[in-house]
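A single protein chain has been omitted; all remaining protein chains appear in their positions.
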Amino acid sequence: MDMIGQQLMNAVMLGTMYSLVAIGFSLFFGTMNVIHFSHGDISMLGAFIALFFVPIITQYSVLGSVIMFIGAIVIVAVLGIFLSGLVIQPLQSSPQLYTLLATLEAGLVIREAIRLFYPGGKMSQKFPIIFPSGGFSIGGLTIRFDQLFILAIGVAVFVATVLIVNKTSLGMAIRAYSQDKEASMMMGVSESKVIAVTFALGSALAAIAGILHGTYYREVIYTMGLTSGIIGFSAATIGGLGSIWGAIVGGYLFAFIQTSVSAFVPGGSEYRDVIAFGVMILFLLFRPTGILGERQSERV
Amino acid sequence: MLEINGLSSGYGKIEVLHQINLHVDEGEVVSVLGANGAGKTTLMRTIINLIHARSGTIKYRGKDITHLKTHQIHALGIGIVPEGKRLFEKMTVMENLRMGCFLEKNERVIAERIEKAFDMFPRLKERKDQLSGTMSGGEQAMLTIARGTMSDPDLLIMDEPSFGLAPVLINEMFSIIKRISQEGKTVLLVEQNAWKGLEISDRGYLLQKGEVILEGKSSELKENSLVKKAYFSN
Amino acid sequence: MKKMRTLFLPILVILALVISGCAVSPGSGSGNGSKKQTVKIAFIGPLTGGNSRIGLGGRNSARLAVYDANHNKNNKYHYELVEYDDENTTQAGNQVALKASSDPSVIGGIAHYGSVVALATVDTYHKAGFPTMIWGAVHPDITLGNDYKEIFRVPGTQIDQNKQAAEFVTKLGFKKVGVLYDTTDYGRGHFKYFKENLQKLGGQIVAEMPVQPDQQDLNAELTKIQAKKPDLIWFAGLAPEGVRVKKQMDAMNIKTQFMGVSGLVNEEYNSALGAEGSEGSLAIIDGAPTSSLPGGEKFMKDYKARKYSEAPEAYGPFAYVSTDLMIQAIEKVGPDRKKVTNWLDTKVKNIDSMIGKVTFNEHGQNDMPLFTPMVSQDGKWVPYAESEYQTGKRKLPGKK
Partner (left out) sequence: MNKLIVLLSETVLFALLILFLIAESVSITILFIVAGFLCAAAVLIFPKKAERIIKPFAKERRTAIIFSMILMAILPFFFTTQPYWLLTLSLAGIYIMLANGLNMQTGTTGLTNFSGAAFFGTGAYTTGLLSVHLGLPGWLTIPAGMFASVLIGAILFFPVLKVKGHYLALVTIAFGLMFNIMLNNTDAIGGPQGISGVKAFAIGGFDFSGMWAIGPFIFSSYANNYWLTLLAAILALAFTRYIYNSPVGLILNYVRDDEWSSKSQGLNISYWKLIAFCCGNALIGLGGALYAHMIGYVAPDLFSFQTSLLLLSMVLLGGMDSIPGVTVAAFVMIVLTEKLRVIQDYRFLIFGLLVIIMIIFRKEGLIPSRVRPYFPKLKSVLMKR
């Protein structure tokens, strides 16, 4: 029983991070009908940029952590806008395959750049512990403070994202743009602004995911974005591309499948990705629009 | 108010509009008539720069808007009712109306305008929390017009508002357009239904193969043999 | 016409550049100033990509061996190291193996870090009659799985390493072992032999969890292992993954003793974990730490003096010794592949080297490989026998 609870907790933590990345995929797909494959690497970039702020943290612990979060998020958001202008917008009118390949290669370039140019970038990097250590147990279930912090930040970010998209005028512009580009422009929505905001928002979420990844696992490495990218995409797909709640649900579901395969299937940890991806393919076969998605990838 | 000189535009290698000259004066209702494929919608889309002009100029209140972006053109006070009920289908009626005055930040003004829209289209009030995509064709058409007027534009560009509507609704539609113009708005109306269009407009242009072949007072156009031949003989 | 001119100018400039480049490059190559015959030796390893640190460390060590040989006035030949990048993939490995072995001016090779790459290329070396010293790959089959005369290896195999590891673990009193291993040949191989040997000695594997090498989240696996209450968590994989395991153990507040394989013993492990994180981690390495090797001090001093930008890493000393042995063979019998192979095959018995005595058995495998249990103490890997844990001054975190 403890075991199940503990593993559930593991899955929830993992799911929080997957969901944060998955939302970005969903947002980009919803607004621009693109898959931004370097998104996982953007998340990795977030973690590495946060590392630049380590001296500040050692000086002012709490304030320093806040500065690190905000600083890294802002920088990555700007980079996200930059990347969209460089790789995604020029390819808007081309077949999807080009965008896919261009963003995949952009991810490769980011990854290689970190490996080659970040000091010691080939090795895993120690990530500062910014949340209080320790924890408490309820009936054999151990819950750590950092888990609670990460979960709280994750949930707060989910709620904030949903509120931004559903309640603010910017969010309304994004939604309008995603439903009918031209009509939204006729209502005074600036296309470039929507794209910039979308990419800033999605990249900021990815940066948060990267930083939370760092604090949770306490180390980061340049390759971490590749897997989180593919898993984030899969999670967003299971949930239904274009739907933010779908991405969140998909992220948790994917984490839940992986964790339970590892934890409860004898010898399963070897095949956890095989099973998780297999489930995803089945999903696409029997419910191609995902759990909460409403529309197909290709509109006719 | 709106002045178009020597405008040409098109898609890819194909030029659709050739040297269009057109003007709309303050307070007027001007209709652009033409058969399918005459270039009416292309004209509309070029005015609001969804298609880039190849040559010629578009001036609004003396200001050159040829190369402004769509949203900037809208911000100058031009309302647009696009062709084919381009609603935000996954938004409610309320949200669609709010999108119509997206640039207006004053909540009180917005509330007033929504009130006014509901006044004009009582049907929409009943459906205000319904997703627009789930409404009937007529209701959608009404919402499209209501949304277009939400920004309280000086000039309203309407692209075939009657398209695909039942005859009863078409009449209702035109009476609404008339009402809008009576409230002092200038209207540029693109219509396939020439008779109805000319009935409510002051002046009209006849487009054929991307060229203006005829222009004049609506009453005169109605009597013109060319128009008659094009529209009323069959 | 104007277009033509704009096109011609860059061509001319480039031509000029290239011609001048060609004129300079041979000049610089031939300026060794000695009349000795030049003998080429190949170094093959991962010079780029994820494992390049180890590859470059090996390459530098091989360079050092060549440098030392060229500065030895008694030597009959001048040596030149030809370096090839196998990218740690079988396809590139095959290509460079062929490139090196088909070049008749190259007498022998110091090759490969990845076991799969080595397994894929031994045929090529054998076919070409190309004497090859494996400097970093530890899969037993590379030497023991065939009868190729041309393949030699100074470092010990996974079998030997894990035999010693199992003995060490048992000696420390750890009985119940929980295992994580990565699903590459490296992790799997280590696990296979560790399990065999541990069970022979009465130890018990209470949980075994294979993981993908790029898997980030290991919480599920660690939770499951921890539930079995092992005395020791043993991990087979390379340093980045080892760091991941240990970090997550710390975060989960798992105080169980942690032990890894030789792939863990490098700076990355200590620097990424920090002194407090790595304290008390165990591992076992081939040979001994460079500093406690017979010629280790000198090696480190010379290595530093050459100002290589990368550390020698775990397998640098083996690359050095392998290169040195190859050079010794060539000095004895001359630059002839067949003779060199024969010499290495028959004459390498109890030869003194930096890592101790080297003896090749009938498979060309060094028979007396040395292994040293290591412990991380104050952010440094030190031999367990020399550590404060041995003296009892400190206690391993997992020991009751």
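Just so it is clear, A, B and C label the chains in written order, and each chain counts residues from 1 on its own.
Please note the rule applied: a contact is a pair of C-beta atoms (placed from the backbone, for glycine too) under 8 Å apart; a residue touches a chain by one contact, two chains touch by 3 or more.
Being a predicted model, the structure only gives us computed values, none of them experimental.
Residue-wise, the contact with the chain that is not shown comes from C:139, picked out of C:139, C:163, C:337 or C:363. One of C:38, C:75 or C:94 touches the chain omitted from the figure, and that residue is C:94.
The omitted chain makes contact with just one of the residues A:8, A:54 or A:91: A:91. In the full complex, subunit C makes contact with the omitted chain through residues 3, 7, 10-11, 14-15, 17-18, 21-22, 25, 47-49, 52, 85, 89-91, 94-95, 98-99, 102-104, 115-116, 119-120, 123, 127, 139, 141, 183-185, 188, 210, 212. Touch with the hidden chain on the side of subunit A covers residues 29, 35, 87, 90-91, 94, 96-98, 100-102, 104-106, 108-109, 112-113, 116, 230, 233-234, 237, 241, 270-271, 273-274, 277-278, 280-281, 284-285, 288, 296-298, 300.
As a working rule, only the chains that are shown with their structure count from here on.
Averaging the CA coordinates per chain and comparing them to the mean over all protein CA atoms picks out A as nearest. Relative to the C-alpha centre of subunit B, the farthest chain centre belongs to C.
Contact count check for A-B and A-C (C-beta pairs in contact): higher for A-C. Each chain gets a centre from the mean of its Cα atoms; for subunit B and subunit C, those two points are 75 Å apart. Separation between the centroids of subunit A and subunit C, computed from CA atoms only, is 37 Å. Touching of two or more other chains is recorded for no residue of subunit C.
Shared contact sites, meaning residues of subunit B that touch two or more other chains, are absent. Those residues of subunit A lying in contact with subunit C across their complex are 3, 6-7, 10-11, 13-14, 120, 122-126, 135, 142, 144, 146, 213, 216-219, 221, 223-224, 226-228, 258-259, 262-263, 267, 269-270, 273.
Against subunit A, in their complex, subunit B makes its touches with residues 48, 50, 69-72, 74-75, 80, 82, 86-91, 95, 98-100, 102-103, 105, 147, 151. By the touch criterion stated above, subunit A contacts subunit B in their complex at residues 169, 172-173, 175-176, 179-180, 182-191, 294.
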